[in-house]
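Read the structure below first, then the notes.
Removed from the display is one protein chain of the complex; every other protein chain stays in position.
Now for chain A:
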Amino acid sequence: MSPLLKRIPRTVRSNQWLVYGSITLVMLACMLYVSLNTLIVDIGQSRSRFERESQIESATFLPQKPFAALSTFERDHGLTIERRREVDAALDNGLTLRVFEQTMRVDIPAITAGRDVQADDEMLLGQTVATVLKVPLGTRMTLLGRSFTVVGFAAVPDYMYPIRTTDDAGIILDPKAFGIAVITPAAMDSCAPEALATWHVRTINGVTATARQALDETVGLTYWQDITTNPRYTLATVKLEGAASVSTSMPLVILLLASLLLAAAQGRMVRMQRAQLGTLKALGYSTRELVLHELALPAVIALSGSVLGVLSSILTMRPILNFMVSYFSVPLYVATVPWRAAIVGIVAPVFFTVPAVALVAARLLGQTPVKLMQTTTLSTRPGLLERSLHLTRGSFQNRFAVRAAIRGLTRLTLLMLGAMLAGYLLLFGGAMRDSMDMLVRGAFQDTRYNYTYVLTAPRLKNPWGGEALTSVPFTTTDGQLTFQVTGLSATSTLLVPRDSTGQAIPIDRVIITRALAQKLDLQPGDTWTMQQSVTGQEVTLTVDAVAEMYTTAAVIMPQTRLNSILGTPPSSFNALLSTTSLQIPAQDVLMTMSTAQSRAAFDSAVEPLWVTLGSVAVIAVFIALLALSIVTTLTVEEERVTISLLKVLGYRAEELNRMVLGSGIVAVATGFVLSIPLLLTSLGRLLATTTSGISFSLPIRLSPLSILFCAVIMLATYLLSLRAARRKVLGVQMAISLKAARE
């Protein structure tokens, strides 16, 4: 073995913190990158196969009259149509299962474990519920007054994001409270003969316009929803696609920053060895040999960190994928680390670190051996900035700290980058929490009702009570966004839209929700045209006011005006709001929504969020701690002669810490402050892209309290790293300054 190579393990031993810290940093960054990519690629591929094999519908509809000859109609128009009955079954443990009858041609349930139903006392249980509630196969469950055996777990494509309702606050997933089940048609006949039947159509190319027209002409449509506007499908696809863009950009940025930190730290280490390199050069080693030798350690660190990162992501892949499919009901057909992500994960740190260190080493070794040997540490010549700085005010120790900061500007920049990275992750957690909080408050501040009933057909008389309203789906003229237009009575007390100041907006005007305003970029005074989903009727309206509601893109206007637009009698209505449960015959109700259930779903959704935020915070703190430790270690290494001298002169450890390392707080604070606009900008862009096609928008909020909380965590992390640095400062021998020879 070359004697030079023997230096590597010795360098590792004498710089353990720096080396192992760097490896851990690269490992974490690499693991994050590979894991997220695995998640997206595997679930993306599984989803495509699921949609293909399960014959996902193109749209759901309700006909006004039965088909005269369904198979002829299907053949003539190139469509596959299947009727599916569904009924909600409430279980004792607060869980509601939406029970579907088994379909064979459209929206075919995919079996994710066990087998398909064969007998009438068998059932399939939704994958999300089975995972979250840990229900084993073979469990006996009583549904609709009859006992069933769970023989398999299933995913249904039009319930990929299995939520109870698709309106208002119902968009939040709560697998503990809501799930799906599948039974045989015969079992449905005997359990719930009056169950609501919906129709599902699959077109050859996915385009639905001609199919809708043909269906409307043949059987008349009372309800139509494209799969691309169905939140039970789009919320899954949008979230997965949003996660895909996060998973390709954010971890790559983290990986780059980690590589940059590693390159900088290794570059500084090379420069600290200048006297040794000068000696070796004097002994006859070529610059090329020495540069190659200096690359060995950074390459080993980058490679071992990235390989460990890939291995860790292989180990953690299964639990993460299982966690994801407990939210998105997609069968996990693929569960392997994508080779491309693994290669990028392994190569990127080496690719970024090695050339950077090579550049530093080559530049350094361009000097003569004498020049290199003359100085044992970094350059002693003050830079232009240092020379032009005339400090006369403040205490000596503070002025010293300022000079130390300017001298170590590169180190401080590194520290600032590390703080920015950690601050970004911490504040990401804070922003998620605040935004969710804002969304939840916005969702419930205007609602005073507990139940919403959507009727199967418009009515003129209300024998059941509650507050009557008209609610009709509309789309934008390009068909990209579907939203509800609600006609409310001027005297409505159960739904009170409020403006940004919290003032109630009178229902004598056209009000749009903040979610719709953001998506269509509308403001009061603007005019826009929309299209009724079922009839295609175009309507032009002018915005009078914006209500602060983020959970649903909707229009609220006087009921009589909406009825007039629809051509229905002024007192016509098709939905009811109520504070109490109403006794409406099942065949008259298309959908029932409970605000209490929505509220519980919100609470339930926020619960895992805390776990996620906690994990993100721990990773952020760890990254910050590593970055801070690497930089403080470098500082102590580079300033050891000065530290040693100051110790000889009688300075105490705490004074030395303040003078040599004190300026770090400015870099940490700057990095943290800069991470705030960085986060808000990137998060804003990300959410604007990912929620563009769905009917709600996520407000981006970062409260002062969250900022303060994150700042305290950053400060505590910084103080912790200072404590470790204090030990390093104490460890500097006074003899160093006595032996030191400088320019």
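Note that in this section a contact is a pair of C-beta atoms (placed from the backbone, for glycine too) under 8 Å apart; a residue touches a chain by one contact, two chains touch by 3 or more; residues count from 1.
The rule is simple: contacts and distances are computed from a predicted model.
Set against the options "Spore germination protein GerKC", "Integral membrane protein", "Sarcosine oxidase subunit beta" or "ABC transporter ATP-binding protein", the UniProt name belonging to the omitted chain is "ABC transporter ATP-binding protein". Screening A:Phe400, A:Phe573 or A:Tyr718 for touch with the missing chain picks out A:Phe400. Only one residue from A:Pro9, A:Gly206, A:Gly220 or A:Pro382 touches the chain missing from this view: A:Pro382. Across A:Thr203, A:Ser313, A:Ser329 or A:Thr642, the single residue that touches the chain missing here is A:Thr642. Annotation: of A:Arg10, A:Lys65, A:Lys134 or A:His390, A:His390 touches the absent chain (contact as defined above). Touch with the chain that is not drawn comes from one residue among A:Gly567, A:Gly650, A:Pro677 or A:Pro704, which is A:Gly650.
Looking at chain A, the residues touching the absent chain are 380-382, 386-387, 390-391, 395-397, 399-400, 403-404, 406-407, 641-642, 645-652, 655, 734-735, 737-738, 740-743.
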